[in-house]
Structures are given as structure tokens and as C-alpha cells.
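All protein chains of the complex are present and in place, except for one that has been dropped.
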């Protein structure tokens, strides 16, 4: 029976506020007795529920890390009814490298669950969350954005679940997050996702996509700041009531929402995020890379909808997802 | 006397419209008799002035390549009074790689002028433009955007020049471009720039910064489409009058406009592009990369102004330019 | 139960001729929602058997891709009795990179069978062929050549199998291929090979080695063109009779056929492909890399035979296979 | 005045036979006081002319290194009238890496002449040959082949020179080499070539292209063995008369001899080296890399001629030289 | 049932002395039919026990390879009662690269046991030792040093084992090694270690740490030379009695022995290897990398002890083991 070698350098239980690391020994060519050090803050207040809050599951997504660093810095134990376990840079190696997947093993943390205690670095991180931290939690919030290669309209998201009570709890928390857009999603390929691992343990789960391109703005960071505090207020962990503004409810009814690049080339977007398009309208033109003056490939909307996601870099490969449409839910 | 080995595969002079390449022989490990092939379109109509139009001087800037591919595809000789020489991907190797500088020699094309006929690939490209193409032109438009690491409010730009007549011609062309913002600039470190090389040959010169982040949007591409046609109309090369909307005139009066990162870390922007800030207002917070819960470094505005440029990626190094302010010109 | 995520973008069954891709979603740092796109052509004619035809199992072998691209381009449904499933670039990532193994996971596709639906990119490709495409086929032809580091006399090959009927079918098809050389082989280390996976499903299987060095010639491409049409005629899928010329039957009776480099160095071949040598005759000299004038190591033929394979690059490492002999079969 | 730091570890003048190195101090991250060590053999016999013999000017060309290692091993001072200076691996760093250009500075040695004593490693090597070894020589033979990316019919070559006497001496030596093909060439872009540097010093110069693909065969090595001994016999340095067989005289009369790839893709050659083609005949087809079933680009012969060179790897880039024709000289 | 493909090129049993290789076929991009060749010497004398002796389990540790090369060169069969199986470079690919872990698969050989016959190169090596060589042995000696990133006082080491008889045999052999320091150790994380694999087979096992920094000295090599001969004399395989000098017995009683870097930076050691320190005494200062003049972090001894190990490179990462203390055993 292999034990997960990750050890926290602080108490996860004692009252008060502490900053430390999850220490994962990592022997490598440039440090035989080195370690991966994942920053963690624990704030324990009055008795109450536990919230596990994570950013940088993918290393190039920034709204979560910003909001969680601010929370870890600003919240005091006396503000808390319950416990906050805050891990702003869940996949620290990827976050330090500014990449989606870990530079240490090329593994996508969000497809590595439930993880393996004797596996690669990313598999060990997944296993530690799955077996140690998630079981401690009542509520789990995992921040995502589009990263360097995707851009999204800002939304919080809940999944369709088999357990109606759990789904209702998730929807309530996501609604409390109150991003400008709110989405109900049925993941097609949920194997290995942190979302799935958390939901299968029966926890209330909130996830987001708050922007993208490998950057954050004052506006997108503001959505994250407000959203996480709203969720914690909703859960009774922070005092006060959530601040609620209007949100647009979205749904992705079918595969026609997804538009794929039919050729490699230079993308000229013809509709921007948040724009409403009708079936047949050009979404983008793709210009060739090796010559000038030739006709572009044109990608037309396969259905009516709102542009909610797009390929971010200026160049695209054949087969990349170019744009995603959603429809406003009834 | 070394000759520049670049040869066009088409006539630069004959009437009509042609697409071809600037062919630069390039012997390398994976093709001993290989070449760098830079796409070029030439459109020669009725007698008139020559416009030399370039994109991707830096390889990760996309509005120019989009607008110039569209122009090369859509304009016909009968539309033209004079000649269009269109090079959408001036630094083709960098454009193909999606990088600012050339992957072949790590040289920044916009600091390589006047170039060298026996130098590296980028130096040969610079020399060919400097000695062959620019001398053919009356008007030169070079598109820039922020690339993967900077983001700008969209502006067209002219330089303060010693020759008042030339400066007036440039200002008139830049004004005709009619981007949402218009900037007068005195380059501090102009050595090696294409701008300088063109201006020193007495040409009318327009440059731009139309967005950034290594992407384009329908909106930013639209600014480029309109701008280039406006400039060509202004020059009498395309028929009709420029379409003019209001623009904000900007100036950068002093070094206090530039804000530098005092530490490496995670950037939380506190003011977005286009926002007006006052001296002392926080522009950004920088959170540490190796721990949670610590206080961030806060960067305050050194003067009043509008945020016109910012560091784009979510992480920043000590010494990187974090944000730039400008003021509205009288 | 993990599902293989590969999906064809076309029907594998409908009558007619279609070109599309096998789409394998592949999330990576430079495209979070990207894909590996493997070109595929399906031609369905009158009812009859199915042939599955593959090239570039190893990415640096070119005769198969050439012959299959020509076939996909030239054959029409009315020519076909049965179905052709043509995948010219089976290991597309390796083919695009010009490498034997995939640049995405460093896995050798031809040692990855039966594959894994939740494994790495190459393991998913192996699994999709093993579980989806091979079961559809009656006849499987997989083209190989020597790649960048080996060179072969051109031969088609069948394996000794436990099932005499299956072996006879394979031998008949290989004989119909009618390469200049024909080989019967007992693979020593057959674990993980596509050959083994296909044969274990009871299919008629043809494989080849048609040259090497990471190139093709008009001659070697011609052998592939004729061979694949011959096999399809033999199977009754294409009309007409195979064109048959003389072939040399070969056998590799023992381990002495294999000659290994006893030192690293510069190879001077002393017998060329197709040459008959006698035991003790020098096959090659190996000159040292760090000095001149010293005596070379000489590698002598361990037995009589014909040189049928050789290490291609000019430099060799200790332990590399330097040359292989075969004998003409009775 | 900077001195070239290269020093031979043996005497270049004393009678007898010695093996050593040209030692070039080279400080680098993995050896602060390291060196590049270029093997050299000097054989001094009875008084007579000096021949400077070099291989691996490009590091992936093998016939020269093989023939020169054999010569250095087999020739004794009593066989020699004059002096042999043998450098089998002129660009040792590239030869060890198996690459055309040096891995230390990415410089092509054959475009680095006359070199620079304070330059990069390759520039220092060029300068040492230019200023120290070439002046010692009466006769210079520099072996080339196609390397990993080109393949040639085997020829020896002389250049058209302004000095008729020197040209006649070169032609006589090239004729004595007696390769299967013999070529007269006027280099278009001779700047920086070793050939030019040697010829400008008034020396008799022989160069070759003896095959390619980054390999050698018994046949191509045999041409090199015979050729170098023939030249040395012709010069009176080795005893006896050259062995002469028929050779085909070739000429490249115009630019139409050179055929360039109009697209990137998979090459299907339709005529092999040494084949005679007529204008309009297809030389090659280029199949697309991203899809199957589409029509290939076809490259037709621009004139009548013999195929004397071709792009070797199976894939090609837009602009690469695909094939070269020559005509038999009167 | 997958078979391990490693084959020795020599007999492991026949009387006499032989040098050869363990040949592991390894197909890769630069040699499709290549191999990893691990040098091995077998010396079989009069009947007696078998000793299996290994160096370079980690590729950047040099005392073992030196002592074992000398042994393989100097010992003759008539000196031996029993059998010596000497593998100086156990992890040959890492040894050739000068790295701790294998460059072929990034696997740490000393965490890869019991290995896998169908796994990566390193896993195959582990499996071959575990299943083939270790079962042949009575006594196993595996040399370690600190490698490029750690430095140790020179010690031999035995583990606390459940089997008291086996432990006593190990302690006796370690005592016979007679390094300047001798350590009893209880491995915390023994999963995958060669040590564990050997001990679980009931063998007598000796391991060492004889220096570090990626170098050896005459002194440290001398300790290895003497130690291995002493152990073989103790086992009766070599004649004569061990040479015994005083040794310091060490123990690591608790986790406070390990000192971790609290920040990344430049290390200033304040106590050297072998020095005795008292609790609270500064062990090292860590200076910041991005500025001058700031106060360093100071790491104080957590307990009294002798400095027995330290981080070797001048720079350190947060979480690296900085220094280890031990205490003299009663």
C-alpha cells in the first residue's frame, strides 16, 4: 500500500489563521532532495462547514488565484463560521510555468483524478486532494478561466447530477456566485475531472470560466472577488447576504454549439464574445499562412446562439475548437 | 559588395494583380537548399502613388495580417490609382511561429534596420525592405498591436519629425486612419526601427497599435479594415473619401507615464485599458508566487491619465513595464 | 469503463467515397480544446470484403503514404467490390514531425497494441484501430519502410502463424503484392505490434519493408503502387488480375543474420543492399570519431547471405544493428 | 590584432607520419577550460608539393571522411612525394552531431570564409584554414556529398575561373578524380565559400558531390577512395597513374535547371537520379499533409535534362529545391 | 507473459574473466534497431559466493564507477573464491548523460524496483536486476554518492531490518567496508528502492554515500577502493583480512535532523560537512536573487549534531533539503 508523500507544513484543524505549504518531495536532476511546495492558507473560525477553495487547477488561469490570494490575505478567523482551506495555486508547477498542464509530467491535473499516490507529481496532487482535502469539505469551489488558448464570457457553472438534492445545492451555490452568466452543463467526457471526483463524494460544487487569454482584468478579477464572497456568505461561512445582480442563464443544447477549424491558418473573428448570431452567419474567416490573396475559409454559425467561448490565439490548427455558442435558457 | 539574395517571384511593376513570394534562400540542417518564403501581393492600377503595406513586423500581432490579407483578396487593379505592395507577414518566420522575434536568429525585426545583405535572415529581410521596397513607396503603413505580452487601446500613431512638411503628411495620414485613439509620439530609442528607416527616406508613414494579447477580435480587425482603406482613400489610391468617426487625441508627456513592476509575481489589475485614473490610485497589485496570505505589492499611478497599455500575461517579472498612462491632448 | 474519444468525421459505412478525419480531442498547452486529426478516406462500392490500408505507422516511412494517397485520390466507388478504409498517415503526429515515434508521447505505435482508450495519444490511436477498425476488416495491409535510420531491399512479408489456413491466406496476399523480394518471418518480440493485433483477430495481413532512409524514390513508390493494387485485385476488391513479375524468396534462418556495431563511429559500408556475401567477408569498417589515422574496427559476415537491411545514417552507436543478412529460400 | 587561438598538437613540417589534433580552446557552460579537437594527420615524404585534404566541411556528408580516414591509416611517408595534410572532419562539432552546420554557433562553415580569429568557433576554424593551412598547400581537395537533405549523382566539380591557367589546372585535377559524372560550375553565390577562399589564393582546387541522404554506400565510398588517390597520383604525390573510367560531362546552362516546391507536403518522386527527362514531364507529385484524397500538386520538368540532384527527405517545405537537372556537355 | 528483452553478451557462469554488455534493444527516432549497452564484467574463480557490485544507480555519482572499473581491470580469476558480477554503470544512459535520472524516460532507477519487463528503459533495467542478477547473488554492494546536488561525509550504511540475522550480516559487511563514517538508517520512503528489492530477497546488502557534487577526489575514490576490497575479503571472495581504521558511528534519531530551505536564493553555508553544531546555531544564510542589501533568511540548527549532508549547488529552491544533521551513536 503506497502512501501519498504529500505533507502539509501547517495544521489543517487548529483554530486561527495559518499560511504554509503542501510539501511534495520531488527528486530530480537539479535537486536530488527537492520538493514541490504548494501554498496553502487555513482559516478556522467558529464551528461550521468547511470550504475548499482552489485556483490554478490549470496553470494559466488567473482570476481564481487573484481572488484566493486576496481572500487569504484579508479574511480573519473572527470573520469565519467554519473553516476555509485556500489553495490559490493548486497546480503550482504549471502556475509557475504559466502553462495549462504541468511542466513536470505533461499531465492535465483536471483529467488526473482520482490520482495515484505513487504516480507522477500531478497524479500525487490529484490523489491528495481526492483522498485528503475533499473529504474534509462540505463546499468546494474550483476557479477556471480560458487560459492562454481560450476566452469565455464570464460564467459560473453547475452540472446536471443524478442526485437532485445535491444538484439543487450546487445550483444554489452557483446562483449565489452571481457571475454575469450562469450555465448548466452536462460534461460529455467527465472522466478524470476534479469536478467529477468532488461531485461523486457528494459535495456542493461550484466551478467557473471567468475570462481567458492567459490574463485577468480588473473587471474579471472583480467578478471573482464578489463571487467567492457571495458563495461563502450563501454557505454561512462569511457573514452577510450575497450581493446579487442580474445574470444571463445559458444552456448548450446540442453538438452544433461547437465550431471546429476546418483548416489551419490565421483567424479573423467576425463575431465577438457575447454577441448573438443567427444560423449561417459567418463566425470567422481563416486566412492561409503560406500565401496572400487567396480566398479564406469561412466558418458559419451552425445554429442561433450567443458566442460564449472562442479560440484565443491568432493562429489555429485544423481541428481546434474555434467558437462555441450557447442559448439563453428559458 | 554583398548582394541581398532575396528575389521576388513576381513582377513588382507590371500592371495587374499578382500573388507570389519574396524568396530568401536559407540553408539549414533540415533543408540544405531551403528558403524563407514571404507572401506578397502586388496590385498595379492606373498611374499614381505607391503604398507599401506591412503586417507581422512582430510575428504575434494579428490585426495587420488580417486587414492586409482581406485587402489582397478583395481589391482589384481597376480599384487602384497607383500601386499596392502588400506584405501581410513581413516577418514570416516569426508569424508562423507565433512569436515576437524570429525563431531563426532571435532578432527583433523592428530593431534590425537598416539591415545587412550578408547578415542573418532577419537582417536580410530588413535590408531588402530598406534598400528595395521602401524606396519604391510614397506611403508606408506598418501595422502593430501589442502581441502576446502587451495590450493597447487601439490607436494610430505619428512621430514628431524634424521636417515639418513630412510630419504634416504623416499626421494627415494617421488622422485619416481614424482609429478610436490617435497618438503623437517621440520615440526615445528609435535606433534600428522600421519607422526610423522609412521616415529617414522622407516617406509618409503610419503605424498603429490596435490591441494585443496575441489575438484579434471582430472589433479590432474592423478598426484595421476601415483604417487601411481610409488611408488609401486619403492618398487617392482607392476611390472615395475616408469614413471618419470621433477619435481621442493622446499624448505621453513624460517618463511618469511608464509604470514598472517592482517585483515578480501574479498581477491583479485594478484599472482596465481606457480607464481614467488619478495620481496615487492603485493600478495593480502583485501577489507573491511562492506563498499565500502575504500582502501584495501595490503599484500606484505616478500621475493622472488614461490607461493606454498594459502587460498582458498574468505573471510579471521584476522590471517589466506593467502599465502606461497617456493624457488627452488639448 | 473508459470510452475511446476518437470519432470519425464521416460515415464508415455509407455507399460512395468520402474524405474526412479521425478526430482525437487533445488538450494541450497551445490549444486547450485542440485535436489530433488523422486523415481517412472511405470508399464503399458493391457488396464485398473490407480492406483496411495504413501507412505511416512509423512516421518517417513514405512509400505507404504515397501509395495510399494516390489510391484515395484515384479509386472511385464503381471500381470497388467491397469497402476500402484508407488511412495514409496512421500516426499523423509522427508523420507531421517526420519521426519514427510520436512527438506527443514518445510512444512507438507499433509496440502500443492493443492500446488503451484512456492512455496517451498513441495508445488511443492503437486502441481505436484494434477495437473499431480492424474488426471491420477482412484484409489489412500495413506499409513499412526502413525510416530514417534503416534501409531495406524492397520486400513484402508474411509471418509464420499457428493457424495454417490464416497463414496460407496471408502468404497468398503477400505473394500477390509481388515486391522484388518476399520474406517469411517469425517475429521474436511480437508483443505490442499491430501485426500481432491484426493476426490475433484472424485477419489476412500483409506488411512490407520497401526501402528506407526517410525518403522514397520513383522506383520504391512504384513498387508500393503496384503492390497495393495487386493485393486488392487478389482479394477481388479491385477488378482484374495482379501483375506478377519474378520475386526473390528470402528467409532468415538464425541469429547470425544480425550484425551489431561493436563500437561507435563512422561507418564505411563494404557491401551494399542486395549484394551476396560469404562468411568472413568484411561487411563494414567503423572509423573512430575522435582521431584520424587509427585502425578501424572491421565487422565480418557471420554467415553467407544477401544483405537485406542496413543501418542508414553515417554514424553508428555501439549496439546498433549494422547489417542483416538473409538467404534465398529453396 | 587578435590571434587565432587554434594550435596543432603536432608538427606540420617534420618528415614522417603523425596523428594529432587542431586544438581550439572553447570555454563553455559544461567545461570552462574545454576545447574543440579537430583530428589531423600529416604525412611528409620526399620533397614535393603539399596537398590539403578535407572532409565534413558540412557535418552530415560521409564519403570524404571515409576516404580520408582510410588514406590517413594506409599511406606511409615512403609512398609520398611531398606532404599530405589530412583533416577528415574539418567541422568536427557538426560531424559529431551529424548536422550540416555547427551545433555550437549554427554557422555554415562553407559560408564562413575567410573567417575571423576572434569570431565564433566556426569562424575561427575558417580563419585557421584560410590563413594557415591553405597557404601551405599547392592542391586542395574538399569532399562534399548531399548531406541529410539532398542527394546527388556522384560528380567531381571545377569552377569557371578568371585565370585560365588556374582553371586548366583545376579541370585537370577534377578530370583525374574521375567520378562517374564531372561538372563545370559557375557559383552564383560564392561569397564565404571555402572554394572561393582557396581559388582566390591561386590553388588547384577539387570539390565533389558524391551521394547524399546522410549515409554512404560501398559504391559511393569506392568512388571517393579511387578519386582521391587518382588526384594525388595526378599531382605526383602518390606514385603511379590515375585509374580512368568513362565519365559523363555535365553542365547547368540556366536557372530552369532548378525546380522548387510550390507547396509543403509529401513528395512522390516521379523520376530518379540519373534519369533523363523531357520538358513538361512530371518530376514529382506533392500530396497534402492534412487530408487524404485531394489532388496532388504536380511539378513538371522546366526543360530537358538529367536529374542530378533532389530533395532527399520525404516531406518538403514551400520553397525548398525539389530537383535539379543538368545537360550532358558537348 | 512479457519477457525482459535484456540479454548479456557473455556467460554469467563460465569460469574465467569476461567483459561484455547487458544488451537492451531500444528502438528510437535516431536508431530504429538500436540498443542500450550496459558494460558488465564477470569473474568466476574457485567455488564460493557471488557478489553483485553496482555503481551509477544514479548517473552522476562517481566513486562506485571508479572503484568497480579498477576492480574489473585488476582482479583475476585466480584471486577469486566465488564470483564477481561487476556493473560499474548500472544506469548507463544516466551515467553517459551525467544526470541523476535516465534521460530516456526521466525515471529514477532507485525508485523503479521491482521494475517491469515491458516498461520503459529504466523499468526494464530494474526488472532485470531484480529478477535475474540479484537472485544469483549472496552479497550485493551498491555505491552511491551525493551526485551533482548533494554532498555527504563519506559513509557506508546498513538498514534496520525485520530479520535480525540478515541485519547482522549486513552490519558486519558495512563495518568491513570501513568508511570514515558508518550509519544505521531506517528508510522512511523505501518503496521502489533497489535496497528494498535486494533486502527483501534476503541478501546481504551494503550501500554508501561517499561524497558528492558530481565529482570524485583521490581521497573519496580511495575510500571506495579500500571499502569494496574490504567487503570482498570479509565475504571470503578475495583473500586476506579487511584493513580497518577508526570510523565514526552515526544515527539520525528524528525529523529535526532535516533542514529545509524556507526561501529560494543564494546559499551562504555557515557550517561545513563534518562540523559539530549546537541547536540554534546558524547553519546557512539565504540571500535574495533579485536585489542587493536586503537581510538574508537565516536557517538555524534544529538540534545538536554533525553536518553529514548538504545541498551542493550555490542556489536553492524553496523546499529543498538544505542540510542534514546526525548524531554520534553511543
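By written order: A, B, C, D and E. Residues from 1 in each chain.
Everything below uses one rule, namely that a contact is a pair of C-beta atoms (placed from the backbone, for glycine too) under 8 Å apart; a residue touches a chain by one contact, two chains touch by 3 or more.
Source: prediction; values computed, not measured.
Asks: Of the chains you can see, which ones touch the chain that is left out?
Replies: Per the touch rule above, the missing chain touches B, C, D, E.
Asks: Looking at E:8, E:45, E:88 or E:242, which residue reaches the missing chain?
Replies: Checking each option in E:8, E:45, E:88 or E:242, the one touching the absent chain turns out to be E:88.
Asks: Using the touch definition up top, pick the residue from B:73, B:96, B:111 or B:219 that touches the left-out chain.
Replies: Selected residue, touching the omitted chain: B:111.
Asks: Mind pulling the chain B residues that touch the left-out chain?
Replies: 58, 60, 99-101, 108, 111, 146-150, 189, 191-192, 260, 311, 313, 316-321
Asks: Considering the whole complex rather than only what is displayed, give the residues of chain C touching the chain that is not shown.
Replies: Considering the whole complex, chain C reaches the absent chain at 263-264, 290, 318.
Asks: In the full complex, which residues of chain E touch the absent chain?
Replies: Where chain E meets the chain not shown: residues 17, 19, 21, 37, 39-41, 60, 62, 65-66, 68-70, 72-73, 86-89, 95-96, 98, 151, 213-219, 221, 266-272, 275, 287, 289-296, 312-315.
Methods note: only the chains that are shown with their structure count from here on.
Asks: Only C-alpha atoms count here: how many degrees separate chain C from chain E in terms of the superposing rotation, rounded to the nearest 5?
Replies: 120
Asks: State the pair with the higher C-beta contact count; candidates are A-B and A-C.
Replies: A-B
Asks: Write down the chain pair in C-E, B-E or A-D that repeats the interface of A-E; the criterion is over half of the contact pairs matching by residue number.
Replies: Repeat of the A-E interface: C-E.
Asks: Cα centroid separation between chain B and chain D, in whole Å?
Replies: That gives a centre separation of 43 Å.
Asks: Any idea how many Å lie between the Cα centroids of chain D and chain E?
Replies: The answer is 49 Å.
Asks: Show the residues in chain C shared as contacts by 2 or more other chains, in ascending order.
Replies: Residues 21, 37, 60, 313 of chain C touch two or more partner chains.
Asks: Going by the touch definition at the top, which pairs of chains touch each other?
Replies: After working through each pair, the chains in contact turn out to be A-B, A-C, A-D, A-E, B-D, B-E, C-D, C-E.
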